[in-house]
Structures are given as C-alpha cells and as structure tokens.
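The complex appears here without one of its protein chains, the remainder shown in place.
Order as written gives the chain letters A, B and C; numbering starts at 1 within each chain.
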Amino acid sequence: MTSVSIVNVTSYTGLELLRILSQHPQFEVSSVTARSAVGKRLFEVFPLLVAMKHTNIDPHLIITEEPEQSELAFVCLPHAAAAESVLSLLERSTKVVDLSADFRLRDAAVYEEWYKHVHPSPSLLETAVYGLCERYRSDIEGASLVANPGCYATAAILGLLPALVTGSIQPDIIIDAKSGSSGAGRSLSLSTHHAELNEDTSAYSLAGHRHLPEITQELEKAAQIGEHPARSLRITFIPHLVPMTRGILATCYANLDEERRIPTTQEIRSLYDQYYANEPFVHVVEQSPHTKWTLGSNQCLIYPMVDTRTRRLIVISCLDNLVKGAAGQAIQNANRLFGIPETTGLLVHPLYP
Amino acid sequence: MTSVSIVNVTSYTGLELLRILSQHPQFEVSSVTARSAVGKRLFEVFPLLVAMKHTNIDPHLIITEEPEQSELAFVCLPHAAAAESVLSLLERSTKVVDLSADFRLRDAAVYEEWYKHVHPSPSLLETAVYGLCERYRSDIEGASLVANPGCYATAAILGLLPALVTGSIQPDIIIDAKSGSSGAGRSLSLSTHHAELNEDTSAYSLAGHRHLPEITQELEKAAQIGEHPARSLRITFIPHLVPMTRGILATCYANLDEERRIPTTQEIRSLYDQYYANEPFVHVVEQSPHTKWTLGSNQCLIYPMVDTRTRRLIVISCLDNLVKGAAGQAIQNANRLFGIPETTGLLVHPLYP
Amino acid sequence: MTSVSIVNVTSYTGLELLRILSQHPQFEVSSVTARSAVGKRLFEVFPLLVAMKHTNIDPHLIITEEPEQSELAFVCLPHAAAAESVLSLLERSTKVVDLSADFRLRDAAVYEEWYKHVHPSPSLLETAVYGLCERYRSDIEGASLVANPGCYATAAILGLLPALVTGSIQPDIIIDAKSGSSGAGRSLSLSTHHAELNEDTSAYSLAGHRHLPEITQELEKAAQIGEHPARSLRITFIPHLVPMTRGILATCYANLDEERRIPTTQEIRSLYDQYYANEPFVHVVEQSPHTKWTLGSNQCLIYPMVDTRTRRLIVISCLDNLVKGAAGQAIQNANRLFGIPETTGLLVHPLYP
Partner (left out) sequence: MTSVSIVNVTSYTGLELLRILSQHPQFEVSSVTARSAVGKRLFEVFPLLVAMKHTNIDPHLIITEEPEQSELAFVCLPHAAAAESVLSLLERSTKVVDLSADFRLRDAAVYEEWYKHVHPSPSLLETAVYGLCERYRSDIEGASLVANPGCYATAAILGLLPALVTGSIQPDIIIDAKSGSSGAGRSLSLSTHHAELNEDTSAYSLAGHRHLPEITQELEKAAQIGEHPARSLRITFIPHLVPMTRGILATCYANLDEERRIPTTQEIRSLYDQYYANEPFVHVVEQSPHTKWTLGSNQCLIYPMVDTRTRRLIVISCLDNLVKGAAGQAIQNANRLFGIPETTGLLVHPLYP
C-alpha cells in the first residue's frame, strides 16, 4: 500500500478524495490536514463518515496541521497556499498531485496576471506536468508534481481537443459552461446560499474566469500539433451557476474551417471516436449528454455535432466537477504517477437518478 | 370591464393568465375552456385557486369546450389547434392574443418547414402582428390578432435588438439559452420527470429548436433598419434545460463590427440604455442578472458587455418564461389592443428569494 | 398615505415587506434601515429592485442607521436588538409591528429560559398583542405594539385552534413541520449552503425550537376557552429543513377525545369550516394541500382529517413562511392597526408552478 496525505481535507475535493480512496486497493490515507480543524477526527468534521466502518478510510484519523511523511500527497488548498505546501512536500520527496491552480500555467507572468500575485515558485513550473492523462500520460508517469486541471478546463479541453489537433475549426471559440454549486467549494457566500441559488441561473466572472488562461494554454498547444502552425485562439469562456450540486456541462461553439469541405456530424463523430478510442474516461456519445449521467463517476461525456446550416461545430461536454473535474482525475493522475493501472479505484457507475 | 376568454386554461400559460388577470382592473375572465376538463370548475383543476375568494377570478367558473362570446381571447392551445381556434374567434369579432407559434412566422413555407404541417390559414399571417411591444407597439394597437412571441425568442430578440439595429455586430450570432422546466408545459415526459431533471443539466433540440426561425425572422428584420442593407444572419440557438421551474437566461455572443472602433462596455450600455429608455418592461442592468430577479414579474433584464480581448459583444438577457415569456407579455399586448396603459396589471415585484 | 419604516430592511422579511408594500395603496415606505448597509440605496443591496420603476417603492431610497420618524414601523431585527428598537420607536409614538420573538411570550421568565437573556422590557409584554388576527383581531385594533407570530407558530396554531377551542382532542400533541431555507434568513451558514441543503432533508433543533413556547402559550390559552378548564398540553414540535426556498408544511397529530363519539372527517371539517368561515386568509381545503399552493400569497391552507383506525386527528397546515408566516401577516396586522380593511394589499394569487 502507498501512503497518502490529503492536505486540506475539509474541502469538498478533500472529502471526495476520501470517498474515492475508500475503495482504492493501493492507496492508504495515512495523514489528513486542515488548519481549521486541527486535532479533530475525520468523522467530527464529516459526520457522514461515522458509518464507514469497513472501508480503506479510518473515520477516526486525527486531522493535523501539517501532513505527515507519506509517498503521495493530494493538495486541496487554495492557490498560493497550495504552492507553499507543494514545495515543502517535494522537499520531503513526496510525490504531489496539486488540485489548485498554482502549477497549471507554464508562464509565471500569465499566472501573475490572473491570480494577482507573484508566482511563489516559478522554477517548478517547468517540471510540473499538466495532469490531463488524455494529453500528457507519459509525462505524468515520470513526474513528481502533477498540476490537476480545473473542472471547467477539463470539460472544455476534452471537448475541443480532437477538433483542434486536426485543424478542423477556426480560431474563434466560445465556451458556455454551466456548473453546479459544489464547484464553488465549501466556503460560504451569498451566491451559494441556498435561498439565493435555488431556482436561479446566472452567469458570473464575466470579466474573465481564472480557468480561461488554462484553457487557452492547452488549446493553443493542441492547435500547434501536426500540420498546422502555431496560432493564437480567440476564446470566450462564460461560466454559469445553475441550481444543482454537482456537474458541469460545457457547450462549445466554433466555426468549421471554411477551406475544407464541411464535414458531416457522422464524420466529426468518427474523428472524435478515433481520438478517444483508448481512453477509459472519455466517451463520445450519440445523443446530447446529461450531467446526471456522470454523477459520482470519472467519465467525461462528449457529443460533437455539425450545424450544417451555420457551418459550425457544436460540442457538448459534461462531467462531475468533483470527480473527473477534481478528485477522480487527481487519483487517475496518482495511479499513473505510481505506475498502477490508470483506472484503479475509478470504475464506478454514476448514481442515477 | 372587458370580457375575456382563456382557451385551454389548463396549461401553465392559462393558469398564469388567471394569476395575473386576478389583479387586472379592466379585464374580466368570463369564459375558460379545456377539452380535457369540460364541466369542471376552475378550482377542481387547480385546487390552489380555491382560496382565491376576493379577486377578479371566480374559482367556480365552469370550464367549457368552446369559448363563449367575449371581447378578447387568449389562446393557449398547441400549434395547429391554436390556428383553428383563432379563426373561429376572429369570425366572432373577438380580438385574439395567440400564445402559440401559429401566427409568429410571416412566411407559411418557413412555418411548414419547422412545424411539419401546412399552415391552416396563411392569409392571416399578413394581418397578424408579432406581439413584441418593444418593436411593434403601434401595429399592435390597431390589430385584431397578435402572435405572442415565444419565451426564448423574447429573451434573445430583446437582448440583441439594440446591437442589430445599430449595426454594431457581425452576422454570426450564438444564443446559448437556459430554461426552467415550466417552459416544457404541463404535459408529462421523462425529460421533465422530477427524478430525471432534478440535479441535471442538458442541451436539447440540437437539430434546431422551433423558436429559431422566429428569432431569425425578427433579428434579420432588425438588421435591415437604418443605414445597413438587408443581410442574412447566421444564428445558432441552443436551448438547455436546468433544474428550476421558472426562468430563462439567454447568453448571446457576437463579434463586434471590425470596421468600426471597438466600443467600450460603457458605450454599448449607453446604446442599450437609450434604445430601451422608455420601455417599462426592459431594463438594462449594471451587473450580470439572475433569472430569480424576474420571478413572477414581467421584466426582461439585459446586461450587455464588451469582451475587449476577443472583440466580442456578450449580452445576457433574462426573464420569467411564463410572464414576459408568455402570459405577462400577452396581457401587455392585450392592454395595447384595448388602448389601456400598457403596464396595467403588470407592475408587480418579483418574488425573491 | 401612512408613512412606514422598515427596520433592518436587508433581511428576507424586510425585502418581502418591500415586495408586498409595493402594491399597497395606503402605506408608503419612507424610511429603511440596516446597520450593514448605511448610506447605500435600496437597489444597491437588492439589485432586483432596480427594475421596479413604477411601484410604491423607490429603489433609490437611502438606507439609514436609525429609522426616521414615521407613523408605522416594521421591525425585522433579531431578538433582543428588536426590543431595543421597539422601545425607541414607541417613545416616538410610532406604531410597531415587531417581526422578532421579543414580545410574543407573555411571561418574561419563559422568554429568558428560551432566549437565554433577561427580557429587556418586561412591562411592555402586557400591552403587546400577539399578532394573530384570527385570534386577537379586536385587541390588535387598539394596540400600539403587535408581536408578529413566528412562521412555524402560525402554521401550527391555525392548524390546531379549532380542535382545541372545541375540546375535540387530548392534550398530547405532535407537530412535525417542514420548512424551506428562507426561514433561516439571509445569514450564511453551512446548513443553508446550497451544496449541503440541496437534495437533503433533516430534522433540527431537537432539543427544543424557540417557536415551541409560543405555540404552547397560544394553544394552552385556546384550550381554556369554553367549557373546558385550564389544562396544560404536552406538545412535541420537531422542525425539518427541506430543499426548497419557501413554504412550511406542519403535520399535526393528536388523539381525539375518547369520552366523546369519534367524529368523522366530514364533521371535523365542518367544525373547521365554521371556525374559519369569515377568515380571508385561512382556508379549509378538501384535499391534502401543497406548500406551493401558497407561494407568495398570504393564505394558510388547512386540511383536517380523522384517522378512524387510530382515533387520531391529523391536521395538515401550510403557508408561505415569508408571507403569512412573516411579512404578509405583519401587513395584515398593520392594516388592522390603522383601521383599514385587513386584506388591503394582500389579495394576490400564489405563483404556480
């Protein structure tokens, strides 16, 4: 068994890691931290754990301030705080999957622009690997630090990758995403107060959401592959909050390359099918997918179609923001880090209805 | 008092008409029909009405098969059935606000293409007025038949009109709309079964939603105004179902006209402010609006902004699909039809939270 | 017009008072206070008000720290703070409807027991009237201070009054109540965080909810009327939080008096019908009522039935906690205080669906 720390276990991603790891045959959670709950036992913070007597997770584990020595750590801290923790973990030779944004962007200047503070450890940006197995599988294997992608970014990038690497679309891209409230975390705010969010839909972060530079970085990189030269994309990404707890649905729009024959939906689907043929957690579906089809599972469902009338590609991509969008993907990365089958502990059916 | 019939009162729009008319000082509901409930009293179909003793609506009104003679009728039937009813009402000199799609499209061929049957009364298409007071106020005044706009169409058209009539945007338009379940009506279906829709988001009608031709017709007409010649628009409209009962939020995307200087958000907002300066039911707001801000009210809230990075106009438009998107707008039209102040019976605050 | 102050307008009850008063022909909101928002305009705190141009409420009203002189004040402060405000308002000869619990209990000792601090003004307890028009209509008319009942208390008391005043039931009473989240107010807490409450049901305040002494006081008083001597009741009241915004449904259980013939449901319903025959806002319904039938309206719907198998009376009582359970009832009381028709401004249909 590999010993595992969860740093800031009291977040929703921390709790979700516990849930998934409770079934994992090779990772053992030996250390959990949370500054606000030092000295408490896990079940005191999450009373639902008290019933969990017979799984890999010990609900009596005591929460500490700093992680104890372990082989692997999942860092669930907010950005900036995360980088600090990551540095100290790496020094102790712990492999790290960082669920924050601190090591996702290659360029420290872009980080500073979007996160409004100087990057605490720019040198690490080169060695950190962007933890999208579908793109960087082999890099992840040898890494010591994996930057787990953002939830919106995962949905958007997986939805658009096949179109970009094949040069099928023009550089104008619109991503209209809808998310449940758990993506906003466990911190209280009026916008996630039940009476406010229930029976409400709104757009937010209109001036620019922090997942945008991450999406741009990865999609531009994808667009450079193959026969197409480097080019910059013009991406608009507007997130929306809808009254549900889990789930992200990203609807992506792009004009098809007018210099080629406009492909049929069937052709585009074949292209997507091929691209993801060997992926265990990405599925190209034959009808418009529902976020509920992914509830609690590590799947990303993708539905590409061609609107022949407007010569546009429309791609709908959905996932559970806490699983494929966070904790599940983190474990997928960790499996890869430790050379065990990538799907270990992750092959569960969604909860439906 | 003006006598009013509601045809197919057992629909959600029928019920919503009852709710709003219960406070209306000049319309009196004298006749209600519903084929499935002939002979029943209103409160037997809608038990919530039983408590309504002291309003304009009599909960003991008996539901009939055909409307009795009245000065005004609201037709809440599905398309095709609606046209039939409208014809017979007009013959009896009843003024009609039709909430179906039957008289919204000017071109019978387009109707046939989207609704899959021959238009039952193409000659009426010329005299029917598209019931968007913000556009056709004076035409409505003299009309005998008003085609009440679709809920999505109202949100989208009001959101884009100022940009189009001023030639501010290019012809590529994307409308990503999110709607609550009441828009799907009171008919049962698996997609609106509570256990399926609760905690779910999905896109639907990807092959083309029937509000698209209506949006196209009106936006293309708007684009012809002023200095710009007629031109066809390339509109993609994708509706989504989100787990709430009421509300539509349309997020509209268009590239700004590159031949002019890219305006600032402030300039675009001034342009919108001016366009809607005298409108009682359209408000240009200064922050991203929430559907909940319109719950039960006849307001359409519009937030335009410029994404300078991508040189795009983004407009968020929201309303209550059963009020400004249906019954409220129908009464607004009816007020206009009968020459009474347009806001009569409609100045109510939204229910919040 | 009567000038009205709303003290602590930034609460949900404050906002609901604005909503209802926006349609009230005789009360004019001239002063609004809120310590956390002094100097702001109403629409800056509640952006949804910005669209409300043509009603009784001016969205540009500036929020002050203390209320300006007015003829009537609604106090929406938490307990203790409310009493202080009430005292100062009464000194200025302003009539007060206090929506807090400070003046609901006749006995200062009971207040101290349940609210854990000494009552700030026990002498006022004698002159304050419990603001349940259905019980104390004539007392309210001459009062200067009305203690607006709690939301749960209103549902429970109205549900059980007819049974108690007629001595139909034994003193053992169970009240199992279910409430939406708006009852918990606008203050943030983990239990009303959307991701926690959505898709969840739980019981709370098991050690004793503060509405219990109020329910007990009023029901014991009711039980003393008529032929029956004073007796103490044995009331269990368990509130539950369910994932909706508005609405309370109280299911009340009591054994029927075994010394009399067990009445039929029809007989009990007649008894209830008679008791509430002249009430504009209490309706005895003929089938199990839904909270949604009261959404936004001032109605309390009551369904009494006899379970002949167990010889029990079961009464289901429901209302909108922010209307009949708070702001609507407060305005009903205020109407009575100022000698205008009790239903003024309150005859609105519920929002459905």
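We adopt the following convention: a residue touches a chain if its C-beta (ideal position, glycine included) is under 8 Å from a C-beta of that chain, and two chains touch if they have at least 3 such contacts.
Worth saying up front: this structure is predicted, and the values here are computed from it rather than measured.
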In the full complex, which of C:Glu65, C:Asp200 or C:Glu267 touches the chain missing from this view? C:Asp200
Per the touch definition above, residue among B:Met52, B:Leu197, B:Ile302 or B:Ala327 touching the missing chain: B:Leu197
Of the candidates A:Cys151, A:Ile215 or A:Leu301, the residue in contact with the absent chain is A:Leu301
Identified contact with the non-displayed chain, of B:Arg35, B:Arg92, B:Arg186 or B:Arg231: B:Arg186
Tell me which of C:Arg41, C:Arg137 or C:Arg312 is the one touching the absent chain. C:Arg312
Since one chain has been left out of the picture, which residues of chain A touch it in the full complex? 12, 15, 18-19, 22-23, 46-55, 57, 182, 198-199, 245-246, 280, 283, 285-287, 289-290, 292-297, 299, 301, 343, 347-353
Touching the absent chain: which residues on chain B qualify? 12, 180-182, 184, 186, 188-190, 192-199, 243-245
What residues on chain C make contact with the chain left out of this view? 172, 174, 176, 178, 180, 195-196, 198-204, 206, 208, 234-236, 238, 240, 242-247, 249, 251, 253, 255, 288-292, 295, 305, 307, 309-312, 314, 316, 318, 353
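Just so we're on the same page, only the chains that are shown with their structure count from here on.
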Averaging only over C-alpha atoms, locate the centres of chain A and chain B and give their separation in whole Å. 38
At least two other chains touched by the same residue of chain A: list those residues. 180, 195-196, 198-199, 243-245
